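All protein chains but one are shown in place.
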Amino acid sequence: MLRQHSYWQLFSAVCKKDLQLAFRQRAEIVNPILFFLIVITLFPLAIGPEPGLLSRMAPGIIWVAALLSTMLGLDKLFRDDYHDGSLEQLIASSYPLPLTVLGKVVAHWIITGLPLVLMTPLFALLLNLDNQALIATVLTLLLGTPLLSFIGAIGAGLTVGLQKGGILMSLLVLPLYIPVLIFATSAIDTSTMSLDYSGQLAILGAMLVIAIISAPIAISSALKVSVS
Amino acid sequence: MQLAGPNGAGKTSLLRIIAGFSAPDEGQVMWQGESIAKNYDEFARQLLFIGHKTGVNSQLSAIENLRFWLQIQGYDTEQDLYSLLAKIGLVGLEDVPVRTLSAGQQRRVALIRLWLNDAKLWVLDEPFTALDKAGIAFLQQRFLAHLAQGGAILLTTHQDLTTHFNELQTVTLEYRH
Amino acid sequence: MWKWLHPYAKADRAYQLCNTLLPYFAVITVVFMIIGWVWGLAYAPADYQQKDSYRIIFIHVPSAILSMGAYSSMAIAAVIALVWQLRNAELAVIAIAPVGACVTAIALITGAAWGKPMWGAWWVWDARLTSELILLFLYLGVLSLYHAFEDKKAAGRAASILAIVGVINLPIIHFSVEWWNTLHQGATITKFDTKAIDSSMFWPLMVNIVAFAGFVGMVTLMRLKNEILQREKHRPWVRQLLNRG
Partner (left out) sequence: MQFDSFSDFIAMGGYGFYVWLSFGSCALILLGILVSSFNDTKRIMASVQQQAAREARIKHAQQENQA
């Protein structure tokens, strides 16, 4: 029984399994989007439908809603694998765990982050965003939502073994989301003033690169603690 | 080698320490003269662990579960899994979600890995749970074959194994306050 | 290398070390705290602009400095705990966290009490106050994560991981908040400009910083002792300690 180690094979296997599971229970993909949509609907109802006010608040609304809807899926990210013992099998595989984790986080982003990016034009209509701001919103979500998945997965890894880990995870993760929130909303703000916002995007991109490199290590050590 | 002892004696905990999931309070686990913490990937390559939680996803089918496991272990996935599943008595159930199977059948899905690996050390926590007589006998045959190839098995069970295995060593843990 | 040292002797020795250091920290804390508070409250001259309300900085600035300092030391302990698997360092993480959280809370409360007469509002989204608030969240995160685990061994390691993740994020958070603040600049007085401070105020401030550092060190040592005792409860040396004391 020959073993051939290919990192790509592992990555795609892990990623594919999670996607397969998500598509089998479509609620997992649909629910965060619905949640996002409902949160966005609540804001005009709460603060009034005045178009100027809405488009001024839109970046904040969209991003806060994005933070919250990513949290929804995070709770499930490692939970099933933890309960059925797959996590132990992944740790005891001869592949490096950070790579496995990378696969799972990418799958999580495809399930929760990517749909948000794709749905942004719709939200832009609801919140009276102009085209410039729409492009900026799409770009920040494109760079920012994977960042949310990576940071959030650290919290998910730390709390997966706990009985009521869900709320605790939000408490751990939300403060770490603040820089993403600040730079993303400011990029959108800047774009509405027709100014150059490439600086903010560059910072988001840099944070994403750091997260891709370092978060999987933190996540896998968190998972090892949870499994022990 | 069989680990015995009453409930709560720490059999499962010891197995998890040996498999490298938990760190021991004192001392270390050695494999081929080296601490497993030092080169865990190398150790993991020669280890097959099946615990209480079997690592079988209940939403996926038996075939999908096995394919995934083969992939994460780096084995060839183009093997004839169907005939293997038939051999262990899961014919016709290969592609239904595992959650629809009975407890014994689910355990069989997990235990098929015993036919699909080249690991030297098998660490099995209560492998006979939920299996019927035929299943147990079949599993014991596989154990004998593995031992004949020079492999080692470490398991916990409340079954009496002495009649089938003449090289059996039993370590009994005691419950202490 | 540290791993091979005998684990009991280690806990035992760490406990002894805490015991030896504790009196020094206690003396420094008491002496400096009394001098610092009396000096700051009664003898330091009033600020020409902020009058007597500026006296709050004699506790606000030290607590703000120590809140960051305690977090960094906690993260250093966490790195040591994870890299060298040193259990005592793990305990140190848990010993520092509550003290750090308290100091951060003091920085927030005093900041608000200073802000009310200066800005006319208890809370202003000023960069330092916002950073302190987020820091408090990070501390509380570490603490609640630790207490959520039943297995205290895993709890210590989980808290250490979170502390390290937090310390990597802390500069980014700090920078982003500062930057966000300049972006939404309201009309506020630049807060507590400690660089241009007169020496008649500088020295009492220094004394207070030392006093706070001493306090943080002292309570950390006390809590570390507790944690060691708690974890080593069943070891013979703890029994002997009890019989002796």
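The letters A, B and C name the chains in turn, as written, and every chain counts its residues from 1.
The rule is simple: a contact is a pair of C-beta atoms (placed from the backbone, for glycine too) under 8 Å apart; a residue touches a chain by one contact, two chains touch by 3 or more.
The model shown is predicted, which means the values in this text are computed figures rather than measured ones.
Looking at the complex as a whole, the chain kept out of the display touches C.
Interface note: of C:A105, C:V167 or C:M206, the residue touching the hidden chain in the full complex is C:A105. Taking the complete complex into account, residues 37, 41-46, 51-53, 55-56, 59-60, 63, 98-99, 102, 105-106, 109-110, 113-114, 116-117, 215, 219, 222-223, 225-226, 229-230, 233-234, 238-239, 242 of chain C touch the chain not shown.
Note that in this section only the chains that are shown with their structure count from here on.
Distances from each chain's CA mean to the overall CA mean are smallest for chain A.
More C-beta pairs touch across one of A-C and A-B than the other; that pair is A-B.
A straight line joining the Cα centres of chain B and chain C is 48 Å long. Within chain A, residues 228 each touch two or more of the remaining chains. Taken residue by residue, chain B touches two or more other chains at 23, whereas all remaining positions touch fewer. Partner chain B is touched in their complex by these residues of chain A: 1-6, 9-10, 13-14, 17, 20-21, 24-25, 80-81, 83-86, 88-96, 100, 224, 227-228.
Taken in their complex, chain B has these residues touching chain A: 16, 19-23, 41-42, 44-45, 47, 49, 51-60, 64, 68-69, 71-76, 116-118.
Chain contact summary for the complex, chain A toward chain C: residues 154, 158-159, 161-162, 164-165, 168, 171-172, 174-176, 178-179, 182-183, 186, 207, 214, 218, 221-222, 225-226, 228.
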